[in-house]
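Data block below; observations after.
Missing here: one protein chain of the complex. Every other protein chain is in place.
Take a look at subunit A:
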Amino acid sequence: MFFIKELSHTILLHPSYFGPRMLQYLESKLYADVEGTCSGQFGYIIAVVSILDIGKGMVLSGSGQAEFITRYRAIVFKPFKGEVVDGVVNNVNKMGFFADVGPLTVFVSHQVRHSPLVSITSFRITNLFLGPSLLTASSPQIIEKNTKVRLKIVGTRVDATEIFAIGTIKEDHLGVID
């Protein structure tokens, strides 16, 4: 799910930047520091929408650097367990497939079989350009690179700098979409 969220970021500024262009420098530093990063707490920070408050610079005793606590509003993306999302398949192998959901990659295994409804029956190479594909049992659906799928996230693992997710397509209304 995409969210709009208020966040804050601390910037340490070296005294050589104190001067007329300091604010511009702070802004570009904020964009460069936070956009494209990922934290377990907030998920992926995709883009800064607006800066709410650049902060009052406090000169730290000892080092002479100024500390700015900036508040900004950003678009963040965070996956949740139990959430249904659409994705694009980017890689298929014997174990299952990987789907891209925005910045996140979700692995869907065909080993786990909670319900035999849509179990993947065969692994084969149908298309030389797209590589291997998977075939599902009921109502033959072919899963290969660039197929759009609707999947449910069943678990996420959060690292300091990355989020991993596993998903399933073995439920009603999930699977290949056009």
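To be clear about the criterion, a residue touches a chain if its C-beta (ideal position, glycine included) is under 8 Å from a C-beta of that chain, and two chains touch if they have at least 3 such contacts; residues count from 1.
Convention: contacts and distances are computed from a predicted model.
A chain of the complex is left out here; the name its UniProt entry carries, from "tRNA (adenine(58)-N(1))-methyltransferase non-catalytic subunit TRM6", "BolA-like protein DDB_G0274169", "28S ribosomal protein S22, mitochondrial" or "RNA polymerase Rpb4/RPC9 core domain-containing protein", is "RNA polymerase Rpb4/RPC9 core domain-containing protein".
Interface note for the absent chain: among A:14, A:81 or A:157, the touching residue is A:81.
In the full complex, subunit A contacts the hidden chain through residues 1-5, 31-32, 35-38, 41-42, 44-47, 49, 75, 77-78, 80-86, 88, 100-103, 148, 150, 152-153, 156, 171-174.
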